[in-house]
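Here the structure comes first, spelled out in structure tokens, and everything after it is commentary.
The complex is shown incomplete by one protein chain, all other protein chains being positioned as in the whole.
Chain IDs A, B, C, D, E, F and G follow the sequence of writing; residue 1 opens each chain.
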Amino acid sequence: MNSSDLLELLESVRSGTLAPDDAVARLRAIPFAVSRDAMVDHHRHLRTGMPEAIYGPGKSPEQVAEIVSELLNNGSGCVVLTRATPEQTKAALAVNAEAEVLGGTLVWRAPVVRDDGPRIFVIGAGTADVPVVDECIHTLRAHGIATQRIVDVGVAGLHRLLVHVEDLQSADAIVVVAGMEGALASVIGGLSGAPVVAVPTSVGYGSGLDGVTALLAMMSSCASGVTVVGIDNGFGAAMSVVRMFRTSQ
Amino acid sequence: MNSSDLLELLESVRSGTLAPDDAVARLRAIPFAVSRDAMVDHHRHLRTGMPEAIYGPGKSPEQVAEIVSELLNNGSGCVVLTRATPEQTKAALAVNAEAEVLGGTLVWRAPVVRDDGPRIFVIGAGTADVPVVDECIHTLRAHGIATQRIVDVGVAGLHRLLVHVEDLQSADAIVVVAGMEGALASVIGGLSGAPVVAVPTSVGYGSGLDGVTALLAMMSSCASGVTVVGIDNGFGAAMSVVRMFRTSQ
Amino acid sequence: MNSSDLLELLESVRSGTLAPDDAVARLRAIPFAVSRDAMVDHHRHLRTGMPEAIYGPGKSPEQVAEIVSELLNNGSGCVVLTRATPEQTKAALAVNAEAEVLGGTLVWRAPVVRDDGPRIFVIGAGTADVPVVDECIHTLRAHGIATQRIVDVGVAGLHRLLVHVEDLQSADAIVVVAGMEGALASVIGGLSGAPVVAVPTSVGYGSGLDGVTALLAMMSSCASGVTVVGIDNGFGAAMSVVRMFRTSQ
Amino acid sequence: MNSSDLLELLESVRSGTLAPDDAVARLRAIPFAVSRDAMVDHHRHLRTGMPEAIYGPGKSPEQVAEIVSELLNNGSGCVVLTRATPEQTKAALAVNAEAEVLGGTLVWRAPVVRDDGPRIFVIGAGTADVPVVDECIHTLRAHGIATQRIVDVGVAGLHRLLVHVEDLQSADAIVVVAGMEGALASVIGGLSGAPVVAVPTSVGYGSGLDGVTALLAMMSSCASGVTVVGIDNGFGAAMSVVRMFRTSQ
Amino acid sequence: MNSSDLLELLESVRSGTLAPDDAVARLRAIPFAVSRDAMVDHHRHLRTGMPEAIYGPGKSPEQVAEIVSELLNNGSGCVVLTRATPEQTKAALAVNAEAEVLGGTLVWRAPVVRDDGPRIFVIGAGTADVPVVDECIHTLRAHGIATQRIVDVGVAGLHRLLVHVEDLQSADAIVVVAGMEGALASVIGGLSGAPVVAVPTSVGYGSGLDGVTALLAMMSSCASGVTVVGIDNGFGAAMSVVRMFRTSQ
Amino acid sequence: MNSSDLLELLESVRSGTLAPDDAVARLRAIPFAVSRDAMVDHHRHLRTGMPEAIYGPGKSPEQVAEIVSELLNNGSGCVVLTRATPEQTKAALAVNAEAEVLGGTLVWRAPVVRDDGPRIFVIGAGTADVPVVDECIHTLRAHGIATQRIVDVGVAGLHRLLVHVEDLQSADAIVVVAGMEGALASVIGGLSGAPVVAVPTSVGYGSGLDGVTALLAMMSSCASGVTVVGIDNGFGAAMSVVRMFRTSQ
Amino acid sequence: MNSSDLLELLESVRSGTLAPDDAVARLRAIPFAVSRDAMVDHHRHLRTGMPEAIYGPGKSPEQVAEIVSELLNNGSGCVVLTRATPEQTKAALAVNAEAEVLGGTLVWRAPVVRDDGPRIFVIGAGTADVPVVDECIHTLRAHGIATQRIVDVGVAGLHRLLVHVEDLQSADAIVVVAGMEGALASVIGGLSGAPVVAVPTSVGYGSGLDGVTALLAMMSSCASGVTVVGIDNGFGAAMSVVRMFRTSQ
Partner (left out) sequence: MNSSDLLELLESVRSGTLAPDDAVARLRAIPFAVSRDAMVDHHRHLRTGMPEAIYGPGKSPEQVAEIVSELLNNGSGCVVLTRATPEQTKAALAVNAEAEVLGGTLVWRAPVVRDDGPRIFVIGAGTADVPVVDECIHTLRAHGIATQRIVDVGVAGLHRLLVHVEDLQSADAIVVVAGMEGALASVIGGLSGAPVVAVPTSVGYGSGLDGVTALLAMMSSCASGVTVVGIDNGFGAAMSVVRMFRTSQ
């Protein structure tokens, strides 16, 4: 149910073709379909302006398939499945094969990506951060937002980053993906006045503590106004950018 | 040195009244004035579109006064001093008494707050979160951004929050300040599609671990796209909002 | 040995058919049977009003089988085996196949589940919390307690939860199972005055720290009177409910 | 507004003396009074069956006084203030001196404590745990629940505990307050089938880690069904008992 | 080289058959044989009264075999290999098959176990603690010390422990092996005045934090004079008992 | 009540001058006297062979005085008060001034220290560890055990330690007190075969984490058989030595 | 591009054969070649005097091969690949088989190791630390620096270390590799005035916390001037030594 569906329903009430009580019942009934292990949320787009995303980990392939099916069959718009295992991917495509598959991210009914949208950069400190960078990029694309991708510009080789300074200063938002000590977020936060969302990654070993070191470092950034999402959460960083640039609020 | 100063200088180069080498020397010389313990950054506004902020803790009153003086005497725009102790406040006002004093936040040459700016909400879970809420609000005001303030709407009394749902859904950005388990960020993130910046506070005791519990909980929020700043960092949350709505980069 | 067995023994003492010393010896001898690696406790039901539960992890299939056998062969009532691996399940069923098998929970001599018992809700925040939800439900059923099951009502989609508010307010006890930031426990604790037992789960990744984040958040809940059990401990939450509603204290 | 107030209002609607819209407006308006830094919740008793409690830490004496005044002047029942500092106590008593003052706990309009209520034990492991024991007892008393108090029965002197075994087995609920390694909760959980709520305290030093050791130990208790509240949270433990024995939901 | 070897050498010096310089050279040369990755210590028994123990983890089967060979071929007494993998066991037995193999512990030239030695108890809280209990028992046996073994007497079933009270009070030393919350160490420390060495185990899950919870709890024991060794370190606990009862100090 | 008191009582039973029921009642009554906040344990010496120790922290001066009085007035032997504040010391001496005062340790009715007892060394790594060293020494003296004291022999100046090697090898037990990285315990554990009890101290700063670093390091000692007590717990280390050398069990 | 290349380019500018703008363009273009997921840094040697090192973990074999190829084909000097998996090793050798393979370290165009260079010791506490010791040695060799290797000299057998004291006092730098409690770094730091770089390893179990215990202990070393690198980071320790003895600064 999207905004125009809702207006139509309310108009029926106004015009007398639908009794208020019936309208209430229908509204109350619609928001989600209940399967055994999931309540599928059809109102989410209406409420937050964001398509429904299914987070793969911890769900069985059958559960994933059931949720995908429920969402696609009930008039929803774009549907995104993230961090899908090969088994989940297979089960989901068996429901509906018309998805774009980008690594572990699947997108059905992807919107058109606008050329004239905001200038968003997704920057990865090292080669090993690439999967998180790409999860972020694919999620943004599923929301119709184009990105520019820069990788392997860690602060130990600062000159690699400095050639991009003008780009960074003209950005509308920047996602910084970095593991180890996560210093890249502070450096970029100091170079640009754009919103900077930092994603700590579990890249690194030993004293990196599976991403906790980068998380703490980014939270303590000396560059003011840098914000942080969870470890390896490229999806979450993308969604924070979606919140900034959603078209209808 | 602001943008028009810079243009003037470059024009002098183009017109031949200033030799390029001299221009380089002047540009290189200007960015910061060096006192014994601080390098005062006059280019910051030019580079990031944000006024200079002086973070009080760890600086002696003399160091604070010296930096304030340096910034005010060199043509800078708005100057902000945060988390000032009474001694720092006194020393800073002795330099220039024309500051607005809002709790521990001092603002010189504050810009006019626009009535038609973005709709920003700053929401505090409990009464004890108020100082962090206010640090955020005062910092935003120093950047010309008006806010709406809601406090004491923690999730244990959800109905207090629910009367604000429409407001939250029409917001342009929301800062959520909460200690203890920090659940308010997740609830608001689910209710609104606006950008949500969460500030964990050290409010609470025992298992709150001085804010670490709230920090971890907010980073793990099940509401996608919520971002987080450091513990008690109302200033940082404000600056992340400034980044989103800065007018000129 | 149950209460009537004990009364019979004491009556024999009173009537003189059993010498006190012999009674002491028999009481001392009975409580547990000793196998090589386990002392099987036959007095537990008598002492605490709860059936014996065998916790699977860390025991070899042979050890599990030996304990199940000892308990079933000595007149005990209901016997519960939890978190059994397939190998342990097989070994236990070889001893006595008359068990209900519910996921990794096995129940022998399950009591009748009363229709008129307390109204207990077991609520899971997400689809990935389902195994812990079900461990809790199966354990309660093994103790004769019926439950109502609600899943996928995390706080990011609060409206899914709000349709259940009346149910929650009429509950006799509520078990809340949630990973990530565990905010659901606080929200439900604020909506209902019933006893709320929170189970943090290791669902989530990165900053969820394998359930430690949810554990800390639930311990710091702003909803007063919420209590917490260990990470993923659906069995423990069930037992805390059993303690509340045991028939003979 | 209590249940009979509500019924009266609804009856007015039914009888036509109050228009439905007006009823909605009144219901919506009533729940809380808004002061600058707190929303006072008048519906809480109606919703959860529990009186309003004001948690002292982090509030100024003025804020405390304002909230106490708001609650007492609006027909509410019992009002509880916990962990009050001497300054807060003084400010609150200036509003209304008719409070019982029990350590840092203040109670206005305390209900009559029933003689025939449930048998509740509050047990402290050591002499240094006494303040938390008493916070729990006073809070329960403010809710009309009598308790029995046992202190200094730590597991290092087990025989001191064992003389109470019969009492513990006949209890309706037991609160166990212990610092250091918190072993008392496990021992009591094994001796009694009653609900056991464990409160870790920050008593101890060094490896006690300000209560985190006891918290973790209690969460990992080998006695099944023991639940835990936050460090030093005698108030929370009391409220969990109130939830179990509340008379009207 | 044992004590009598040393006396013989010194006697040769005294009698003039060995020059002092040569004696020094021989003494300096003897202490250890150097292989590529290990320095084998032949003086250890002489210095500390304890046989050489080889800790398996992290060594390749070849390295283990080389060290075993070096020790056995140079006149050493008893040799112990602990935590051996099947591959290490195989490689070590290929060097010399005359070992007693007790789980992952191998002992060559084990001393006679004295019947009249100290009364040592090794007590395990649960069935899952058995491997650590047995590592301790086997290590003590390799040093000629007999033990009495009690398992599955966790504090949740205190009566199982209480039948052993007299034994515990007559003990010369007690090793307590427990995971989860480790409360057994405190209880036994309160019941007996004998030396109590506590071994935290990684048994348990979630909030047990792989043994850290038990470790912290045991370090914070309210029973005075309980000492602790590392997580799962049954070998270390055994060695601490060996230190107490070594025959020649 | 000591052993001879107990024998006398049992003899009265045997001879018929005391009815068994009366004997039971008296035995049950004697073990502890109950004051408001403490149960004073008169059986402790009988049960564990150790005098009663009162741990000061967290007790009010009045509580301390009451417990001291109770213990001294009921025929007990030696009484020890540890970590007493000046206020507690004053209150305790007001009850009975016949105490030896050694820093924060007070001893009443101290036993004669035997000249021919075991050779015990208490070794402190640095000058700042001295208070913990002395707490250990005073506690041992209160139990009739003499010690030898060596301080400022940290591993950074190894030669200072090496002059004591012969002493250490002839010791009957060694307590090692060290903060920072706690390496002294490992070095001494390698040099001597005697029992080694390690006490981590909170000496040091920053990365010493208030003693947690030393605690973890000592638990992980590569010298086998070293045992550890809690941070700064000189009293506990002393009690572990008392357990080793108690004369009557 | 090395120093002479750069001088040649600048000379062309001076002599007029290269326009300044063209020089700038060439300099700007040269520093790195861009592949999809990595920016290969050709200026690194010029900037820091150190050859390029490729860190294996987290990179696909294809990415590794691409980077190796890029570096070797562009005139670079020595190239080092560390922590290569067998798959990465295979892929890299397929690009250019002329590498020395030392465990997981591959070196192309290794420099001649100088006989008259500094005296560097790499010392491992135990046999299980050998892989980290060897990573360090191989990395130093790839930079033309010879080392002396000593292993299995942990502090529990101090005499094994003491035979090396003269060597250590004449060293130019010492790398100490140790797990468990890491005490070896402190002992060596006290014996020698040379630079000491400590590498904590994840060797050990339980309370070693995967190397965190050793890391904290080494950071807290009582031997002044000891520095520390990350857990298991033999490569990093080698690079810190390279920094000390690089020939052209």
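What we mean here is this: contacts are C-beta pairs under 8 Å (C-beta built on N, C-alpha and C of every residue); 3 or more make two chains touch, one makes a residue touch a chain.
Model, not experiment: these values are computed from the prediction.
Q: For the chain left off this view, which of G:Leu81, G:Ala99, G:Val177 or G:Leu191 is in contact with it?
A: G:Leu191
Q: Pick from F:Ala128, F:Ala146 or F:Val165: which residue touches the chain that isn't shown?
A: Reading the full complex, the residue touching the unseen chain is F:Ala128.
Q: Out of A:Thr82, A:Thr139 or A:Ser221, which is the one that touches the chain we can't see?
A: A:Ser221
Q: Name every residue on chain G in touch with the hidden partner chain.
A: On the chain G side, contact with the omitted chain comes from 47-50, 53, 169-170, 190-197, 215, 219-221, 224-231, 235-244, 246, 249.
Q: What does the interface between chain B and the hidden chain look like in terms of residue numbers?
A: 28, 31-32, 37-39, 41, 43-44, 47, 57-59, 63, 67, 200, 202, 210-212, 215, 230-233
Q: Using the touch rule from the top, list residues of chain A that touch the missing partner.
A: 125-126, 154-158, 180-183, 186-187, 189-191, 204, 206-209, 212-214, 216-224
In this section, only the chains that are shown with their structure count from here on.
Q: So what's the Cα centroid distance for chain A and chain B, whole Å?
A: Chain A and chain B have C-alpha centres separated by 26 Å.
Q: Based only on mean CA positions, could you tell me how far chain B sits from chain D in angstrom?
A: That gives a centre separation of 39 Å.
Q: Distance-wise, how many Å sit between the C-alpha centres of chain C and chain G, to the nearest whole number?
A: That gives a centre separation of 55 Å.
Q: Using the touch rule from the top of the page, what residues of chain C touch 2 or more other chains?
A: Chain C, residues with two or more chain partners: 47, 126, 157, 190-191, 206-209, 212, 215, 219-221, 224, 230-231.
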